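Below is one structure, written out as structure tokens; the observations come after it.
Only one protein chain is missing; all other protein chains are in place.
Going by the order they are written in, the chains are A and B; count residues from 1 in each one.
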Amino acid sequence: MATKNLPMREALRKALMEEMHRDQRVFIMGQEVGYWQGTHRVTRGFIEEFGEKRVRDTPISEMAIGGAAVGAAMAGLRPIAEFMTINFAFLALDAIVNHAAKIHYMFDGMFKVPLVFRAASGWGDQATASHSHAPEPIFAHFPGLYVGCPATAGDAYGMLKTSIRDDNPVLFSESIALYAKPGPVPDDDNYLIPVGKADIKRPGRHVSLITYARGLEWSLLAAKELEKDGIDCEVVDLRWLRPLDTALVFESFKKTGRAVIVEESLPFYSFGSELAAQIQEHCFDYMDAPIKRVSSLDVPLPYSRHIELMALPNAEKVVAAVKEIL
Amino acid sequence: MAAPTREQQVEWYRQMVLIREFEEACYHLYAQKRITGVYLHLYSGHEAVGVGAVAAMERGKDHIITAYRDHGVGLAVGVEAKYLMSEMMGRRDGVSGGKGGSMHLASREHNFWGGYAIVGGHLPLATGIALANQYNQTGGVVISFIGDGATNNGYFHESLNLSGVWKLPVVWIIENNLYGMGTEIIRSAGNPILHKRAAGYGVRDMERVDGQNILAMHAAVKEAIEYARTEGPVLIEAMTYRYYGHGVSDKQYDTRLADELAQWKAEKDPIHLFRSKLVGRYKNIELELNRLDDDAKKQVAEAVEFAEASPLPRTMDELLSNIYVD
Partner (left out) sequence: MAHEVKLGMDGTLLNWLRGVGEAVKAGDIIAEFEADKATVEVTAPADGVVLEVRLEVGTEAKEGAVIAMIGAAGESAAPAAAPAPTNGHGHGPGPAVAVAATTPEGKIKASPLARKIAEDRGIDLSQIVGTGPGGRIVKEDVEQFVPGTAAPAPAAPTPTPTAAAAPVAPAAPVAVPPTPTPTAAAPAGGRSSYGKLPEGDDVEILEVSRMRRAIADNTILSKQMTPHFYITMDIDVEPLLRLRETLNTALEKEGIKISVNDMVVKATALALRQFPNLNTHYYGDKLVRHKHIHIGIAVALPNNGLMNVVARDADRTTLSVLAQHNKEMFARAREGKVKPEDIRGATFTVSNLGPYDVEHFGAIINPPEAGILAVSSARKVPVVLPDGTLGIGQRMKVTISVDHRVSDGAEGAEFMRYCRQLLEQPMRLLV
């Protein structure tokens, strides 16, 4: 398939643009999505392309943005609601969790809620504690919601298109740190990555590095480093935290017998906790070492650079974790 | 605006006594543990508000959504009592398949978008449904009931503001029964004249309406809907009173509020007031009304019989269905 090399930001923009042209029910709402051109420039040029009806600047009202997206989706539109950063999505947690995720079930299928909550995620450079979160696992906690976390431009493109076309609510997390990262993006309007399908980004034999979003970068760097020591890492990019592609995780783990789970988020009650539990439950007889987790440290992120960096995961920490179990 | 016909008014009376009978039945069924669970919020005392507002809707075009005190709206829009009662009892034939319970009644075919259990949580849904109507130029208006207690959380302010910003076709009706759960308005609102909040959001303020007078309710909401259809959002504060407290477990009205309750029942009961008016205005109507009283009892008895014969969901399939749209 022909591809174009695009930064993830442009891949997302392309996906949005194509899907909005494809389906008139799709519209975007959020803070600064229109005339500001999008806080992260993902919707650059959209207000000019689609007008105010379909590119809707909102007040700073996360609860209303979240809830109105749910209502509009129930009533037949396909809203894309953007939270400027995922930290602000906390303000809309009730709309996301109690309404978007549950309405289909609560009324036994009477209503559908086909929407996408887009949110820019992750720690930035000295963004400080309240603006430094990668809380996707919180959202993935709740049945009824899908959670997508692309790590590459190509995946971002295919996953966002899928999310928009799906009839279920999707929380779509975009790593701020990856917006500028280029990658091949298929030149195909209908390039769809199925919900819940993980991807092996690097095959290997000795240990499975299981990750998503930003963790992929660290995992691949670590794998490269470990290769020098003759350690062959398999890197599994989950892409979706919900549904979780446990089949592929188990398959990889059964091959390697060892896993290091790499995530940007916090360690307590985390993605890593969940995955480690699932692996031991389903692959007990294949375990050849304890499962290690690399994540942010259990601390609110500080401002000052050195201690901020200490708290964050990186490739070196992944390398160290692998060496601990080999 | 044409005066309501005799036939219309007899229909409203029918709905009101049906609601009253239904709620009386629920109260007793709960005491007998034939309706189980923690929550049951009865509409007795509010009948004129719900029936008056629904009567003002253009059926098939306009929409309605409410909070957890939702039985009356369900009956007023025309959902058969037996399906509502089945939901009360968690039966398969319940409107929400037994998954929603008394707080989550809805009927897509009646444009009844449901009862919602998080205080204020449905307000942005109303905003979103109104947005969908505006977006698709349906001409439809959304009526959203609001408990007086909900006017103090962020959903109220954000949703009303967004409706004002976008000039959405929505009629906001505060059902002011004087208590947010157990706390009087004067103890929870800086300014207890709640309709004045409309001014802050560019929402038309239609002030207070006597919610015990169905004719006044109908007239006010009719006007509000017509305004909203072309101009934008409206806020009405309907003054009413609840006969069974916040929920069935609330016994305050027996003691602390017994006098107040007795006074409302004696002087402001919406059904008595309306019946007196009808009897005074239309000769020979009393027999007809008596028959409706009997019919309501009969219909509710049949609904209970139907519901109790309806199977309880018991299978894993029923538990797990409709978490997601397949």
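We take it that a residue touches a chain if its C-beta (ideal position, glycine included) is under 8 Å from a C-beta of that chain, and two chains touch if they have at least 3 such contacts.
Since we're looking at a predicted model, the values are computed, not measured.
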item	value
Omitted chain - touching chains that are shown	A
Residue among A:Leu93, A:Ala129, A:Ile200 or A:Met287 touching the omitted chain	A:Met287
Hidden partner interface residues of chain A, rising order	229-231, 257, 284-289, 322-326
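The rule we apply is simple: only the chains that are shown with their structure count from here on.
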item	value
Chain B-facing residues of chain A, complex	27, 53, 56, 58-59, 61-77, 79, 91, 94-95, 98-99, 103-112, 114, 143-144, 146, 166-168
Chain B - residues contacting chain A, complex	63, 95-100, 104, 106-108, 113-114, 116, 118, 121-133, 135-136, 154-155, 158-159, 161-162, 165-166, 321-325
